[in-house]
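This is the structure I have questions about; it appears just below.
A single protein chain has been omitted; all remaining protein chains appear in their positions.
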Amino acid sequence: METLFFLIISFVAIVSAILVITCKNPINSALALIMTFFCLATYYVMLDAPFMAAVQVMVYAGAIMVLMVFTIMLLNIRVDSSKKHSHKLVFGSIIGFFTVLNSIIVIVKGRAALPTGPYSGEMIQKFGHTELIGREMFTNFLLPFEVTSILLLVAIVGAVILAKKKI
Amino acid sequence: MSNVLSLTTFLPILGVLLLLFIPKDSKGVLRNVTLAVTVVTFLVSLIILTGFQANAEFQFAENVPWIAAGPFIMRYNIAVDGISLWLVILTTFIMPIAVLSTYTAVEEKVKEYMICLLLLETGMLGAFISLDLFLFYIFWEVMLIPMYFMIGIWGGKNKIYAAVKFFIYTMVGSLLMLVALIFLYFKGMEAGITDFGLLNFFSLKLDMATQIWLFLAFAFAFAIKVPMFPLHTWLPDAHTEAPTAGSVILAAVLLKMGTYGYVRFAIPLFPDAAHKFAPLIATLAVIGIIYAALVAMVQEDVKKLVAYSSVAHLGFVMLGVFAFNVEGITGGMLQMLNHGISTGALFLIVGFIYERRHTRLITDFGGLSKQMPIFATIFMIVTFSSVGLPGTNGFVGEFLILLGAFESQLRWWTIVATSGVILSAVYMLWVFQRVMFGELDNPKNQKLLDLNAREIAIMVPLLVMIFFMGLYPKPFIDKMDPAIKKLVAQVRVAPVNAQTMPVEAVSQKMPAGYQENGMPPGHPGMETPSASQAAPAVNPHDAK
Amino acid sequence: MENLNSYLIMSAILFAIGTIGVLTRKNVIVIFMCVEMMLNAANLSFVAFSRHLGNMDGQIFVFFIMTVAAAEAAVGLALIIAFYNNKESIDVDDVSIMKW
Amino acid sequence: MDMISIPVVNMTPILPEIVLSVLAMALLLINVFAPGGQKSFLAYISFIGIIVAAVLVGTGWGNHIESFSGSVVLDNFATFFKVTFLVAAGLAVLISDQYMEREGCNHGELYPLILFTVVGMMLMASGTDLMTIFLGLEVMSVSLYVLAGFNRANRKSNEAGLKYFLLGSFSTGFLLYGMALIYGATGTTRLYKIAVIVGQMTLPSANIMLVAGMLLMMTGFAFKIAAAPFHMWTPDVYEGAPTPMTAFMSAGPKAAGFAALLRLFLVALPTLQVEWSQVLWVLAVLTMTVGNITALRQDNIKRILAYSSIAHAGYALVGFAAGNGTGTSGILFYMLSYAFMNIGAFAIVILVAKKGETNGNVMDFAGLGFKRPVLAVVMTIFLFSLAGVPPAAGFIGKFYLFAGAVQKGYIWLAVIGVLNSAASAYYYLRIMVYMYMKEPTEEFEWVHVTAPVALALIIAVAGTVIPGIVPSFILQYAQMAVKLL
Partner (left out) sequence: MFDNVWLIPLFPLIGFLINGLFGKKIKNEAVIGGIGTLMIFFSFLVSCGILMQMIGLPPEQRVFEKVVFPWIHCGNFKADMAFLVDPLSCVMIMVVTGVGSLIHLYSIGYMHGEEGFYRFFAYLNLFCMSMLLLVLGSNMLVMFIGWEGVGLCSYLLIGYYFHKKSAGDAAKKAFVMNRVGDFGFLIGLFTLYWWFGSNHNIWTINFTEIKAASHLLPYGGVVTVATLCFFVGATGKSAQIPLFTWLPDAMEGPTPVSALIHAATMVTAGVYMIGRMSFVFIKSPETMMVIAVVGAATAIFAATIGTAQNDIKRVLAYSTVSQLGYMFLAMGVGAFTAGIFHLMTHAFFKACLFLGSGSVIHSMHHALHKIHSHDDAQDMRNMGGLRKAMPITFITFLVSTIAISGIPGFSGFFSKDEILWMSFSNAYHGNLNIVLWGIGAAAALLTAFYMFRLVFMTFFGECRIKPEAKSYLHESPLVITIPLMVLGVLAAVGGYLGMPKIFGMLPNYFEHWLEPVFELATEYGSKYAQHGAHPSHTLEWGLMGLSVVIALVGIATAFTMYVKNTELPGKFVATFPALHRAVYNKWYVDELYDFLFVNPCKALGQFLWKGFDIVIVDGVVNGVANVVMGISGIFRYMQSGYIYNYAFSMALGVVVMLGYYIFK
């Protein structure tokens, strides 16, 4: 059952991902990408990471993609204009194929580390995913967390500098 | 004055600092100050000369820590011995002449020019006195910069090509040498050597393969600088384009860096490889001699001709050096000095007529003797010095080289090289004839002025040296002799040729007189290395 | 929970598709979307590994990656807008006045 | 489960970062209230702040303090690199004002962004957790995207920003995927733990996941240091970005990339040295060759310097491929001196160029040597140093890099390196040829050299020449810095 569900989700994810790179209209691409993100969120749920799923939906599907769609609308961009570089697709596909091939071989032949951490599925169920994330983030990963604030500040300043009509 | 060597080396830098404060329009002051600096440097270098004891030791040594980081220890380690002493003196001697030669030739950018000259002097002196391989490399590269500018800024029509060619050509070689130098250091480190001091590495026993690679890298760098056939093509370009002083310095001193490099570094560091490659290098040297002479013969530009003659002369030097015996190396060293003086003088002479006529094409001249008798006389003396006429300096060096090479295993090479003596006469006399003899038919030449006092003053020291070194080379040889003997002893670790023994044995064993009817043991083709020189055993028969 | 490798392969496929998109699309925004897809593929790997290993580090990482993605989106879209203001185009072929 | 108790952390390791961040934020505020148009004082403040930070960094020398439960460390290695970043930033700040004023984009946000970049770089150098390093990288990159596109009225600047951004985030994708694989293969993101776990593996090089992760991560950093074949953004971005930012980018982020990569490979993956050496060997050769050879045919001076910057990354990779004390300390030394000489060179480019960067070709340098001899001499010093001609810092750096390779037995790598250096001489000489050996094509405009730029030039010359003549002390620091890794 779970396998079937995984397969269905995977199918949807792949199809929507392909749509992202094939749709002529960027809006369609954006919608397809949102679909992909949803699929990923579903995976996260399946991986016992409900908080991640929520964040995924909020940040990606919600914030980032909205921003993108907004930009697309703002710039009033329609379909991809010319077809000058048809060879791109060939090269891109070849690279993509080899990337997949390489990655899959890496995954299949590679040896992931053995499970060592304390966070089994039961534990997550017991304490709640959000809490565990929060605990980790404010203890072991305090510094990165703080750094993200700077990152966001930089992004804000940068976006303002670059895009504001008049500074 | 314990640091007189440093003083000599860095005096020109002080001069540069001085020049910086002189406004660039007061050209006369700039020139005179530069001249004064170089003269003072020369005088200071005379302290070295007079204080130098004729023994094999390195003298006036200064050795202070400089860089110590990681595996490397570099020291400011300088000294002179009989080999470098004369090159130092040659440098300081040539510099005032070079400065003086440009009093009227360089009218633009005088300040920069003088600064270049002085920087160049420091670079050259530093390279000659460095006993630290790293320090040597630094000076070796530093020399390039001012020379590059001298060719590039004050050069002739094709100056940029020549300057860039000069720089990159030399750089390729020297960078490979740098790699070899690093490699050598690590090899030395394995054997317990702790710094870049040259003398440390002499005791290093390297295996043959390593020696070969390292030697090739060093030899390549030096061969470019020498320049040896077929790496010589930068030289005619550089010489032709460089201003007179540049050519003089290039010929007189810079080219010596290559040969000096062989004597000081490549050969004693890698004696076995040097022996192995001696035939190859001698072949190239001999090809260089003949080839350059033939090419010089058909040149239309006087300066290019002199440039090619340099290639031939330095071929002689290389041949002598690779004879690995006292005569050959002494000859090589003397020839370096001679070439510095004679070819330097030749470039000055070319400069004189170029200044007057703004052409260097042989066909533009003819019959100048009539109009410029002093010039003609000087030109002739220098020509014959360059040709190697006995009594002039050129002969002593050339003779010793050929003698030394003939004694060594390079006999057949010597015979070919000796024919270069004929060719040098051909091209030098031919150019002399075409420029100085014949009808004075070109109207532009008919109003030429003879040399003025300054120009004569430039040439006189050179002429004096030409004859002094030709007639009484003893002081020169005496001072360099112990160092060269030491070098020869050091290099003579070459694998002993099996054929040497019988010759000695035969001549010892055979009853006197028997040999007279027999075939000579030493057939010219046979290997009879000069190693037997060392044998003090005197045939009792010879005492008679 | 599915097998770890399934997720990883899925991640790899998404990553590859993202790469292809970057290489083939002309619209700058779409290219950027493809980059986002690549980041998401990495995220999926992280989460899958995190679940497999039983430690939270991977998920924390994903959290930061999302932040970064957001920041990049902000700056990136600002850049796109700035470019558009000058050039009236977001065709990647037009982002090529500097070459050779 | 109990309450989350925020752990007590030792702030010392990130003190300079904090100072700079606070300063940056303060500057953002000051900027808002600053009198219109007058932005120079922001540069001075930033410069002072940078000096203060440098002093703080300096006081940390000799310490080894881990903090934030192993996210970050203060050690000599980080300190050395932080100094390098601060040098780059300080010089960049000094040369920015005049340029930005001329180009009409003297927005006060420039300086905070530079400072934030430095913070990001510092985190990359001192981070001991993949996350810290990644976030540092992103702080740096995002700032740089903005800085590259800072002159938003200029199409080239737009394009530079956009290219840098797109390709940068593309490379981030690889980097992250690599980190994911490393994480998967080792189960942790802490470098020291990775080192332990990898050390316990029987045959780490056979674990393809680990190796692939390493390679992908390398890709990400190789992009930052502009190593071929991940270098192609460099010329375009360098050309388009505002020149001071180009200068900064060529020195700072490159050093930061090396810092992170060195720490990753030497701390976390020393057991895989055979593998990464091999790759770096190839990358070094490619990078040097592509950089140098392509530069030969360039006319735009910023592009020349961009390709030269690629080539220099290649030289540094030579030392990296060696991976021994000599080579890595060579990288440290080289990055520091490169900051001086390259930013110095760009400063001259700024002075020679006219508004709108119209004067950016080598031909425009014609006659500089005698019209503005001091500028030309200074430029010459930088160029010779870049070409690796003694006695300049560039030579000593190269010497140690190649020495490292030779020591490790990579003689051919060193040989290729020196041949490349020789080829590189051509394009450096070409600039000099124009400066000294050609007559100016048009009337020379008198460039006013403002005090900050003059100061920057003085510092840069000192930083290029002095370490060239007496390099010992810096080299010893560099040695100490890599010893503890």
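Labels for the chains are A, B, C and D, by order of writing; each one numbers its residues from 1.
We take it that contacts are C-beta pairs under 8 Å (C-beta built on N, C-alpha and C of every residue); 3 or more make two chains touch, one makes a residue touch a chain.
Since the structure is predicted, the reported quantities are computational estimates derived from the model, not experimental observations.
Peer 1: Name every displayed chain that the left-out chain is in contact with.
Peer 2: Over the full assembly, the chain not pictured touches A, B, C, D.
Peer 1: For the chain left out of this view, which of C:Leu23, C:Leu39, C:Val62 or C:Leu79 touches it?
Peer 2: Spelled out, the listed residue whose C-beta touches the missing chain is C:Leu23.
Peer 1: Return the single residue from D:Pro7, D:Pro229 or D:Gly409 that touches the missing chain.
Peer 2: Only one listed residue reaches the unshown chain, and that is D:Pro229.
Peer 1: If the hidden chain were put back, which of D:Ala153, D:Leu296, D:Ala451 or D:Leu484 would touch it?
Peer 2: Looking across D:Ala153, D:Leu296, D:Ala451 or D:Leu484, the contact with the absent chain belongs to D:Leu296.
Peer 1: In the complete complex, which positions of chain A touch the hidden chain?
Peer 2: 85, 88, 91-92, 95, 98-99, 102, 105-106, 109
Peer 1: Considering the whole complex rather than only what is displayed, give the residues of chain D touching the chain that is not shown.
Peer 2: On the chain D side, contact with the omitted chain comes from 163, 166-167, 170-171, 174, 208, 211-212, 215-216, 218-219, 222-223, 228-230, 232-233, 235-236, 275, 279, 290, 293-298, 423.
Peer 1: Tell me where the left-out chain touches chain C, residue by residue.
Peer 2: Contacting residues on chain C, toward the hidden partner: 19, 22-25, 31, 92-93, 95-100.
The definition used in the following text is that only the chains that are shown with their structure count from here on.
Peer 1: Could you give the separation in Å between the centres of chain C and chain D, each centre being the mean of its C-alpha atoms?
Peer 2: Using C-alpha averages as centres, the distance is 25 Å.
Peer 1: Which residues belonging to chain A are in contact with no fewer than two other chains?
Peer 2: 103, 106-107, 112-113, 116-117, 140-141, 144, 148, 151, 154-155, 158, 160-162
Peer 1: Check each residue of chain D and list the ones that touch at least two other chains.
Peer 2: 131, 135, 138, 142, 145-146, 149, 152, 161, 181, 184, 187 - these are the residues of chain D that touch more than one other chain.
Peer 1: Chain A touches which residues of chain D in the complex?
Peer 2: Of all residues in chain D, those touching chain A are 1, 4-7, 9, 14, 21, 25, 28, 67-72, 107, 109, 112-113, 116, 119-120, 123, 129, 131-132, 135-136, 138-139, 142-143, 145-146, 149-150, 152, 161, 181, 184-187, 197, 207-210, 212.
Peer 1: Show me the residue ranges of chain A that touch chain D in the complex, using the header's touch definition.
Peer 2: Residues 102-103, 105-107, 109-114, 116-117, 127, 131, 134-135, 138-144, 147-148, 150-151, 153-155, 157-158, 160-162, 167.
Peer 1: In their shared complex, at which residues does chain C touch chain D?
Peer 2: 8, 11, 15, 18-19, 22, 28, 31-32, 35, 38-39, 41-43, 45-46, 48-50, 52-53, 55, 57-58, 60-61, 64-65, 68, 71-72, 75-76, 78-80, 82-83, 85-87, 95-99
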